[in-house]
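Structure below; questions to follow.
For this view, one protein chain was removed and the others were kept in their places.
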Amino acid sequence: MPLHPDRLLPADPATRAIARELYRAVADLPIVSPHGHTDPRWWGENPAFANPAELFVIPDHYVLRMLVSQGIAYEALGIGEGAQADPRTIWRTFAANYHLFQGTPSRLWIDHSLEAVFGLEQRLSPSNADAYYDAIAEKLAQPEYRPRALYDRFRIEVIATTDSALDDLRYHQMAKDSGWTGRVLPTYRPDAVIDPETDGFEDNLDRLGEITGCDTGTWQGYLDAHRSRRAFFKSMGATATDHGHPTPQTANLGAEDASRLFDRVRRGKASAEDAERFRAQMLTEMARMSVEDGLVMQLHPGSFRSHSPHVLKHYGRDRGFDIPVPVSFTVALKPLLDVVGMDPRMRLILFTLDEATYARELAPLAGAYPALRLGPPWWFQDSFEGIRRFRERATETAGFMNTVGFNDDTRALCSIPARHDVSRRTDAAFLADLVTSHRLDEAEAHELAPRLAGDLARDGYRLNAPA
Amino acid sequence: MPLHPDRLLPADPATRAIARELYRAVADLPIVSPHGHTDPRWWGENPAFANPAELFVIPDHYVLRMLVSQGIAYEALGIGEGAQADPRTIWRTFAANYHLFQGTPSRLWIDHSLEAVFGLEQRLSPSNADAYYDAIAEKLAQPEYRPRALYDRFRIEVIATTDSALDDLRYHQMAKDSGWTGRVLPTYRPDAVIDPETDGFEDNLDRLGEITGCDTGTWQGYLDAHRSRRAFFKSMGATATDHGHPTPQTANLGAEDASRLFDRVRRGKASAEDAERFRAQMLTEMARMSVEDGLVMQLHPGSFRSHSPHVLKHYGRDRGFDIPVPVSFTVALKPLLDVVGMDPRMRLILFTLDEATYARELAPLAGAYPALRLGPPWWFQDSFEGIRRFRERATETAGFMNTVGFNDDTRALCSIPARHDVSRRTDAAFLADLVTSHRLDEAEAHELAPRLAGDLARDGYRLNAPA
Partner (left out) sequence: MPLHPDRLLPADPATRAIARELYRAVADLPIVSPHGHTDPRWWGENPAFANPAELFVIPDHYVLRMLVSQGIAYEALGIGEGAQADPRTIWRTFAANYHLFQGTPSRLWIDHSLEAVFGLEQRLSPSNADAYYDAIAEKLAQPEYRPRALYDRFRIEVIATTDSALDDLRYHQMAKDSGWTGRVLPTYRPDAVIDPETDGFEDNLDRLGEITGCDTGTWQGYLDAHRSRRAFFKSMGATATDHGHPTPQTANLGAEDASRLFDRVRRGKASAEDAERFRAQMLTEMARMSVEDGLVMQLHPGSFRSHSPHVLKHYGRDRGFDIPVPVSFTVALKPLLDVVGMDPRMRLILFTLDEATYARELAPLAGAYPALRLGPPWWFQDSFEGIRRFRERATETAGFMNTVGFNDDTRALCSIPARHDVSRRTDAAFLADLVTSHRLDEAEAHELAPRLAGDLARDGYRLNAPA
């Protein structure tokens, strides 16, 4: 029985009772998932998942990295040349090492998924690994376990994917055309046509020109191409853009300087400094376009992607080797904020992996600039302790209304209800603490709980706007 | 009934009982307020406050920034060209948005002020906004609500203001001459004649020369002018100086280098690097003078003042747009500490907005150098969670005796008892946790509570010295 009904609620009995009521009131609310990485093909083609290993192990970089950190080879997890091809063997390796996840959110998510999605109530272990494999595999073959059925079963109200600027969004179109009523929104993620240090950057810009009919050989044509793609994404339902830059540096160059910088970048002549300046300038350009077209802007800075060249070369990207670096926003964001920070039409949602910024910079910034909102804990911090630290450090300065609820930021479909459940429980626990310490009335906590569970995300991402 | 008698005390019943006793023992102790920003005119002229909006909304940058961050214009809050002129309308806007302060210290302070100062026991809301406005306005017209009466009612024992080096301290003199028995001390804050990047810096130095009769055209004359002003401030009761530098950088240049640097600065030829070096050098000069004249030195570094040029231009300074930056003390303070760090006559109180420095640098520094003490959480952190984090991170390395109790650091008169109350409750909760976990005897906690509530401030700021 891994899933206790009181999990993550406060230890003190009186506080726990308050938290239980708060949680009960939001436990079954629909899921609003405005930022994530589910595969659009799932929604367009609604395929069956292949097997338990491909559902739980291979695509989850949290799972991979923990196993690898303890000496298990990627090959044993089905990745790389000569990798293990038998999914059952991979699953057994996973089960044999499931104890490694003690104390981690992965364990909470997987326990929750096994029980809530597949009805498997004992903790995964070597002794039940085969039986669980069979049970899951059998269910994956049933229509009730295809993506769209899970969407309904998870009570997802809306879910956003994250899509390359060059993507034709065919699966989004397919989902629409199919008559399915699920709401799946693309998100404009133009990193590959903005970051000059991306592999194939120049080809990407050629491609961007072909797709849009704009002359991406010139600065103005390049900006027009972005406008064109943003309009297309918006027509397909997008309400937001997302930017995964190494730093939050922004710039606001004069038109001529920007144009000259673009020329160097376009001709592959960009120095590392040029590349950083170009990314910086483009954040401000994206912000200007957001003011025009109303797309909410998201910034996810401060991750050193694919830190191990060995892992990158042999096993690829998103294998668990993206490592955070220190980040500071105050000076870095100023050029952008000087342009759009006070503009009521602008909305920029800030994320961080450097928790030192919560109380020091992010809460003070979002607690002042009308354009800013704080995204929930991202990635390594979308966990009980992580969400707790976020609330404790951000709330006193930014309040609740400058935050945008929770988003699951995941490519692991079955973990979505589990993650939102962790978020709702952690917020219920936090609110209950405020009530017990008489910082908040119980009635206020009951007003806030559903806001944190959904309304703030709907509002923050402008999801209520007519489609 | 917003003010529960157990607010901010621990959830665990046994711990709460201990905390309640600790709090009870200090709740009514006099307020020692050695650092703050009340208006000296209040103490000199003892005027009536104009209206509720001017008391609670317009001067409080915490209140302003939260309202602005949610899209309310400064103009609607009575600030800027063409601003709303009717204080009742401003008050209504405030009341209509009072929910934005849920979970923030502003809410605790304002709830406390409304109840404890004005006897208004329901939470502020649109429905009682007008009645509250009338009730407060009526009281503000009474002599019992003038500043000096509030000083007595709040049981303030001593309060320090923060004053420009160029200030003639006329209101302090007026307060003395009036025969009023309140103790209001000026604090020497020479930023405007030390920071070459201040607007009007050269004029300020001319003015400093005129006031002191020293030749502020030379390095030695300039230093003498500081000595003269410090002596004047001291004669008016000052026990401390305060320095609001962008960084904690210090320097200890040779006499010739310092003199040459001053010459560049004096002639308006200072580069940004010169300006930083000059501020750095002046911290060490101020420290040397502190050794001579015994004034306690305070350093408040790490705030990017007036981050938004738009807000600065249209609405002025201190409107909620001062944003922290990362700070490191260890290397930056070394030049100064090499000079005065081991000197028993020196006292330097360090403040920070970057909580990462508490355990990493500030507690180790203050737990070693006899010259150093730790100021309480400053600004965004003078809150329940903020004080808690300070105690948890600083105490194990610096102990209690290297801290200087609480100071309210506010320009909001009515929030002073509320802030000290939050501090006393939070410290009672922290001490009670130490008792419950048997890290401290209950008798020791009862000895410590009044020290944290007043004695450490009296000692830290040398307030017990004969006036």
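Note that the chains are named A and B in the order they appear, and that numbering of residues resets to 1 at the start of each chain.
What we mean here is this: a residue touches a chain if its C-beta (ideal position, glycine included) is under 8 Å from a C-beta of that chain, and two chains touch if they have at least 3 such contacts.
These numbers come from a predicted model, not from an experiment.
Residue in contact with the omitted chain (choice from A:V26, A:I156, A:L353 or A:L434): A:L353. Although one chain is not shown, part of chain B still touches it, namely residues 10, 12, 14-15, 326, 328, 330-331, 334, 337-338, 341-342, 344, 356, 359-361, 363-370, 372, 392-393, 395-402, 433-434, 436-441, 444, 448. On the side of chain A, the interface with the absent chain consists of residues 2, 4, 6-13, 65-66, 68-71, 99-105, 107-108, 123, 304, 307-311, 320-326, 353-356, 380-381, 383-386, using the contact rule stated above.
The criterion applied here is as follows: only the chains that are shown with their structure count from here on.
A straight line joining the Cα centres of chain A and chain B is 40 Å long.
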